[in-house]
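Following: one structure in structure tokens, then a few remarks.
Every protein chain of the complex appears in place save one, which is left out.
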């Protein structure tokens, strides 16, 4: 779960991180009020989960009421890479002389967190990592000990941060690491961390991604997610408890188990079709879950056909088949053609009892995918 | 630094540990007020750093105003193993069906903390440890990870704690460990942890010893120490910054370095004398520190002679001698005979310039100790 | 022959009194697995499916001489359960639980490195040696005994591939589901080295997926250290960057690390044929044998 900038900054500020004065606004009037109370110049920043907001016109600087009104009018309601901007953060504009990058993430390969500092802040850190990896100082952190103070210092000195602000930047990194750990983040970063003319250090942006699996112990952050629900279909998937990812194609895909669903997507592509989504309904195959999954995929206007690929493991194939039959009974008529393939335990028994009037039943995974691609208009 | 029971219970209660309702009282009236507000029966408990308070008459149960007055009158002002009782804790008397022991301490040998639970609470745990060590369940804790939840559970089940209260006792142990860690304790224990008839768990006593070397980061606990300053001479040593321990003998001992001072004590004993104290003045030998040390030892009425044993290391012996000379100039006449022996760097030069009119100067450690024992009245 | 588990493995089921725990303990026993005890704090002294429950894993393992545990406890308590198992006499811990916070697993991984034990999972279907024992939730009936080792990050994909193998009479020595999380105990290299050392395993199927660089490291390991031939499969060729595909670990990073292409190429370079479909994987195994 990714926090919005304004949410991450709230979390940062609570932890004592130096952040610019700011206020959230949902209308032009609110923007003007906020700007007045903060004092010009201010930055007006779109709060949407989109990278490169600045380049896309989602961030504007305002030095007066007129400019603030103009910025508010242009940003609020704008479409930013498919997301409608409903809120902006109005923030004190920081007068900086230098921009740094500080971040903490989980290094999967090492199985432990890594804290990073770079004196090349304010630009895309992934390009820096590719083009001049030596410009990023890294400290791997032992997860049992947490980050030692010397590690924060060492990262800062190794990154060549100016001596005058080194100790403040080390403090920021320590606070960021502690936040990362306390808040179960998968990623936390400040880019840029601005250095002002009088050697103040200010977190001008704030990124925090929270481990979804840890939200149960971060109730206040979990609440932020509800407040920020995005796409309709994704919200629905969340409600149903499905792992769901929307894609651009027209073959809807339902299956059980992440690897098998991914494989089904890959096969749709392999046979010339275009997958419309990833939808994992998980274990078992209760009629209600099957119906919910069908409902989701049918709600996607792009979908022209559906392939339903289930591997019965502990659950027997005949039980799965009965679940599917009773789920499709809830529809008078299926709005889109559905191809079903059952495998695993008692798969043959299951396929025999499937409601072949309402469904296309196929014997093999490859056959089912090919049939669904055909139903969706054939290979592209 | 050892906290008083009432102080430890404050710290416990802040951490959410179940403690009985209680109030501190310094007079009989305060005891009666406290008892009334808590409700009878109450326990009236002397707040002094003495083991076995109960047996020595420092704890009494009161079921009425009369009994409370009687308890207050007998305990307040009493002498408990050399300490005058100035405060009592008036505490709700807990009606218990079982008494457990829980504790956390540092296992020096292992270099890591150990958490302990025993179903044999309410008695001297060190006798339990000697007589039936298997009655104490121990969990060594990795200091990098802290105590895992399973360890608290395992200790509780291994100790044979009743199933009904096991999970609450595990919580108490977890809280105690966290306190031990957060508060830089060297030792934290609850003995007894009382189990009431309706399976409530209550910390009826509370022991916390804080690592003196960590008091700098426990400012609130450090303040408690000042409030509870004990013996006059020990308070003075604290003020002067000396490591000082008062003993029963009549040969005062001043030296530099713990091992060498201990050895001087041992030699006093070896040559038939009785050491009056341990006093380590630490590194260097500035005149002021020497004068303070002499002042301390002279203030002890038991002292009949003093041996001053200094090993000049980096500091040269002649400098040390000058420090001693200028310190004794502050006294018109030394109130008790002082034997000095200097060793180490430039020791001979130093001994030559020592003020031999005011002091006994000896060439060897053994000689100096023997002379001081003689001055104090000879071997006993 | 087999790796990790066989008919002599003595198993403690952690969480045996829970719904999942009880059901799968029964399934394991039905398959012939030597389940000797359960471990659930506060439930010591009870019995489930006729085996005794203990309050602690150490207590269970000591009393019943167990050497493996299966973790079937909810995600909030699962890391602690793994720590407990690692601090008991068992040598193998199979963690089935899905949804353990990644930071918890980071700490578990550190502790694991301080021991000589094996952890399989979490978020995995378990380990099975067909005809001897299964530790986990795999459907035993689709497996058959033979000379192919299998290691996979995914559950149902494993079943699919096994189904294809079994259809052609290609039985398995042992199948290891290593799990779909970003931080896991046994990784591909660990599992491959076990198969390489097992004389009964004459070919290995390795099913990877997008995310991380375990497959790339496996490719290097295969190239440098393995004589046993390996057939590969990689799921997630069509996954967009930045989206988690069901498994917490199945994600191509925003910067493009962890793609299927990279893994397929690395395996190809190591001489591992990578099938485009599960059928093709079975074809490749037939050729390698």
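The first chain written gets the first letter, and so on, giving A, B and C; residue counts start at 1 in each chain.
Following the convention adopted for this analysis, a contact is a pair of C-beta atoms (placed from the backbone, for glycine too) under 8 Å apart; a residue touches a chain by one contact, two chains touch by 3 or more.
None of the values given here were measured: they were computed from a predicted structure.
Engineer: According to the contact rule at the top, which chains on display are touched by the left-out chain?
Structural biologist: Contacts of the omitted chain with visible chains: A, B.
Engineer: With the full complex in mind, choose from A:56, A:166, A:314 or A:334 the residue touching the hidden chain.
Structural biologist: Of all options in A:56, A:166, A:314 or A:334, contact with the hidden chain holds for A:166.
Engineer: Looking at B:26, B:70, B:184 or B:319, which makes contact with the chain not pictured?
Structural biologist: The one listed residue touching the chain not shown is B:184.
Engineer: Per the definition of touch given earlier, which of B:147, B:203 or B:261 contacts the omitted chain?
Structural biologist: Only one listed residue reaches the unshown chain, and that is B:261.
Engineer: Which of B:78, B:93 or B:129 sits in contact with the chain that's absent?
Structural biologist: Only one of B:78, B:93 or B:129 touches the chain omitted from view, namely B:129.
Engineer: Please identify, in ascending order, the residues of chain A that touch the omitted chain?
Structural biologist: Per the touch rule, chain A residues meeting the hidden chain are 145, 148-151, 153-154, 157-158, 163, 166-167.
Engineer: Which positions on chain B touch the chain that was left off?
Structural biologist: Residues of chain B in touch with the missing chain: 51, 106, 108-109, 111-113, 126, 129-130, 142-144, 181, 184, 186, 211-214, 216-217, 243, 245, 247, 255-263, 265-270, 275, 278, 280, 311-314, 343-345, 364-366.
Here is the rule we go by: only the chains that are shown with their structure count from here on.
Engineer: What are the chains that chain A and chain C both touch?
Structural biologist: B
Engineer: Roughly how far is chain B from chain C, going centre to centre by Cα mean, in whole Å?
Structural biologist: Distance between chain centres, rounded to whole Å: 55 Å.
Engineer: For chain B, which residues are shared contacts with two or more other chains?
Structural biologist: 145
Engineer: When you check chain C against every other chain, which residues touch at least two of them?
Structural biologist: 107, 111
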